[in-house]
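For subunit A:
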Amino acid sequence: MTAREIVLKTKDVAAGYGGGDIISNISIDVEEGQIFTVIGPNGSGKSTFIKVLAGLLHTRVGGISIKDEQITPLAAPERVAKGLAYVPQEYNVFPNLTINENLRVSTEFLKRDRCATGEQRERVLNMFPEIATRLTLRAGHLSGGQRQMLAFACAMMAAPVVLLLDEPSAGLSPKFVAEIFDRIKAVNRTGLTVVMIEQNVKEALRIADTVMVLVNGATRLSVPASEIGSTHDLHKLFLG
Partner candidate 1 sequence: MTKSGNLIHRPVKRRTVLRGIAAAGGFAAAAPYIGYSHAAGEDINIGVLLPFTGSQGAYGPDMRKAADITTKKINDAGGILGGRKFKLFFEDDESSPTAGLAATKKLLEINKCVSVIGIWGSPIAMAIKPVLVGANTCMMVSGAANAITEGDTKGLVFRYQAKATNWGSGMAQAMVSRKYKTISILAQQNAFVIPMIDPAKKVFEKAGVKVLDTVIYNPDQPSYRAEVQRIFGANPAPDAVMCLGLLTDFVSIVRETTRMDAKSKIMALSIMADAEGQFLKAVGPEAAEGIEHFQPSPPLSSPSYKKFVKLMGADENAIFLFASNTHDQICTLAMAMEKAKSTESLVFTKEIRAVCNPPGELVNDVVEALGKIRAGTKINFDGAGSSCDFDAQGDQINRSYAVFKIVGGKQVLQDVIKEPEVAL
Partner candidate 2 sequence: MLSVTGVTKAFGGIAALREAQFSADTRRITGIIGPNGAGKSTLLYVVGGLITPDAGKVMLDGEDITELPPFKRAHLGLVRTFQISRELSELTVLENLLLARPGQSGETIWKNFFLPGRVRAEEEAAIERACAILERVGLRHLADNPARALSGGQKKLLELCRALMIDPKIILLDEPGAGVSPPMRVQISEVIRSLRDEGVTFVIIEHDMDMIARLCDRVYVFAEGKNLTDGSFSDIVADQRVIDAYLGGLD
């Protein structure tokens, strides 16, 4: 893999909710077109980290930039406009809106011209055919996995530079897990950079380019996925 442009970069980021920092000193460089996966045991700060990236949690220390542009002070909606699309883990669709409405509402309020073109919509719907056929169905009637697809699709509508995924496999049946990762890979092949956090290490590693292991709020390891040889190392990292 040749060195490509760094699209998303964090430097010494620290953040937390109440008293102490949940995560600290996190620096990442995400290259264009990569799938960058953050894994780690529960409570290690993965969710905190992705919330910081999405702009839902204030960055206490450090900086975040997208394509060399500082976005640290921006709130969530502005970051979406800058090309950082986020798919939350739960409650990721509007249940009382139809699929079509979910898709539309995810772009029409971004003050940006390049998204929401018919072309992009076409592309997204092609990527998610199971959604495209049921546009008038209310999202609340979808199963967990279908919701996840819809949430992806919504994020994709904004024609993002980087897609942030918060545990895409959470709550899905095993059968669906593989499928969702295949889909992520497919999306990635269109040239989209993906940053995701994931519990399901085995599946996540299958598609990841770079893996960062987060333990107790600090980076324990950050290597190309191919270098994680056996699950044994992870076992240690995860189960102590």
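How these were chosen: all candidates are chains of the complex that A comes from, given by their letters.
Here is the rule we use: a residue touches a chain if its C-beta (ideal position, glycine included) is under 8 Å from a C-beta of that chain, and two chains touch if they have at least 3 such contacts; residues count from 1.
All values derive from a computational prediction rather than experimental measurement.
Looking at 1 or 2, the chain of this complex that touches subunit A is the one numbered 2. Looking at the complex, you find that subunit A touches candidate 2 at residues 17-22, 41-43, 167, 169-171, 174, 177, 199-203, 216-217, 231, 234-235, 238-240.
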